[in-house]
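Selected chains from the complex are presented in situ; the others are not included.
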Amino acid sequence: MFYMDGKLQYPVRVEKPNPIFARALQQAIGGVEGEIRVCLQYMFQAWGCRGPAKYRDMLLNTGTEEIGHIEMLATAVALNLEKAPLSLQEDAAANPIAGAVLNGMNLRHILSSGLAATAEDANGVPFNASHVYASGNIAADMLANATAESSGRALAVRLQGMTDDPGMKDMLGFLVARDTMHQQQWLAVVEELGGHQAQLPIPNSHPDSAEHARFSYAFFGHDVSGMVPSGRWTEGASLDGKGTFSSMRSEPLGGEPSLAAPRPDSGAQQEQGTHGAPPSAANDAAARKQGRPA
Amino acid sequence: MFYMDGKLQYPVRVEKPNPIFARALQQAIGGVEGEIRVCLQYMFQAWGCRGPAKYRDMLLNTGTEEIGHIEMLATAVALNLEKAPLSLQEDAAANPIAGAVLNGMNLRHILSSGLAATAEDANGVPFNASHVYASGNIAADMLANATAESSGRALAVRLQGMTDDPGMKDMLGFLVARDTMHQQQWLAVVEELGGHQAQLPIPNSHPDSAEHARFSYAFFGHDVSGMVPSGRWTEGASLDGKGTFSSMRSEPLGGEPSLAAPRPDSGAQQEQGTHGAPPSAANDAAARKQGRPA
């Protein structure tokens, strides 16, 4: 169950309201790198957590923190919109030189929300909850969370670079710091569970016999030249300590796929043949392909 | 530029076609854990790659491999659908005991694609390319890729457990192995670049002065009881070696947010007040809240 106190986790000040920056901030609310996503992601991971309860607790704490981050950003958007032009005339008059502001706004900030934040990204695309990753596998989830906080911190850093409003820079300095910690904490769980050696491959509970192990540590080259890019991933021990990296040119191990002809009344054209008469019979490779053009 | 040879990377055999398993396999094609996603993700990362070219090469090789994985899975779906019922009567007749098969099918496999794969997940939800993560930051992207291969391998393992068709188990044993390698290779890049110590926090190019460092290594507790879950993330050196983990109870550092009253003609109700007369004036905290109920 949840509680609130109506106060902001960190002060939100806007000295020079800028409706374009309001649009940019939306990415941190409803974007795939944003706070609705991490909030719901940590919550759903917690609510579906099967395993040591301390990870559930940890997820719940941080998921709860993230609600407050959405709150801060939504407040920042509303404050950045307070001087926004509401009409095309007003806009043209106010910005004869630097370019029309209203042109670049998320118009839903005027038309739909009355100068307040929406649950959308910087392009006005609504948040889509398919981005709530909760796999039931603690290691996969921790990587997903570290990923979210990495692109999230990149976003916060870029937003900080975009503005010169001191209040906004200050607020973003706080959010950048929290993203630093959150990257650390999810990766710290992986370390606590034994690190790459113990945790990889994810899931680590699959019987080895069910995996075709000769392909498990080989980098496949698909360059027609036969070259493959070399690096840590082509030589040395694998990160899980169970194999040795190598590289090989990828070759087809299977043949051409062959599907049965369409069944009668399945909605195909007559010319596509009928069931029982495999299409390849009348169309073998020699017949259907020209020789190599000069 | 790209080429093909029309052959399968690995053989795809289906001994006992099962339309429900065809639906399940769709998750590996068009699901967020699936192959369209990783294919496009590695491609877009490669095409936008700014930095050492070998990472672009590596991404392009593996992105190209993934097209072949979609091909294998699409073939597997089509083969699993070859005996599917096309009518409700046919279905009821064929499965008097085990339950109607058609009931559980992705009906678009009959109605829209003529017994072939679609670009959807196991629930028939079309792939949405917002899941193509390409951040312009190599470390964030590598974590995103390791995440995708972790949930992808969990999916492949679960699909392998769902079927008892030997051909399908064999094909999935190959895909599981490739996911093992792909997890390794993305994390190997992080290691090659210096590991957590050098790469965290992501982005590692942000000036420290822009971050409120006192919040960068502290776990925030949001439990009203004041308890915080302890672990690697609450004590010891941080993973980047720049700080020490601690925990603190989260307290609001900001006050209640205060927005201006709606502007005239902005589409609010009259009762919401007018610009210049801040709503809080007539509604201070004392007046607007009851005392604590018994």
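A and B are the chain letters, set down in written order, and residue numbers restart from 1 in every chain.
We adopt the following convention: contacts are C-beta pairs under 8 Å (C-beta built on N, C-alpha and C of every residue); 3 or more make two chains touch, one makes a residue touch a chain.
All of these numbers come straight from a predicted model, not from anything done at the bench.
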### Query
So we've got 2 copies placed here, but how many does the whole thing have in this file?
6
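Criterion: only the chains that are shown with their structure count from here on.
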### Query
So what's the Cα centroid distance for subunit A and subunit B, whole Å?
6
### Query
Taking the complex as given, what residues does subunit A use to touch subunit B?
3, 5-12, 32-33, 54-55, 57-58, 60-62, 64-65, 71-72, 75, 78-79, 82, 86, 114-116, 125, 128, 130-131, 133, 135-137, 139-140, 143-144, 146-147, 150-151, 153-154, 157, 160, 169, 173-174, 176-181, 183-185, 187-189, 191-192, 196, 200-203, 206, 210-224, 228-233, 238-240, 245, 250, 252-257, 259-260, 262-263, 265-268
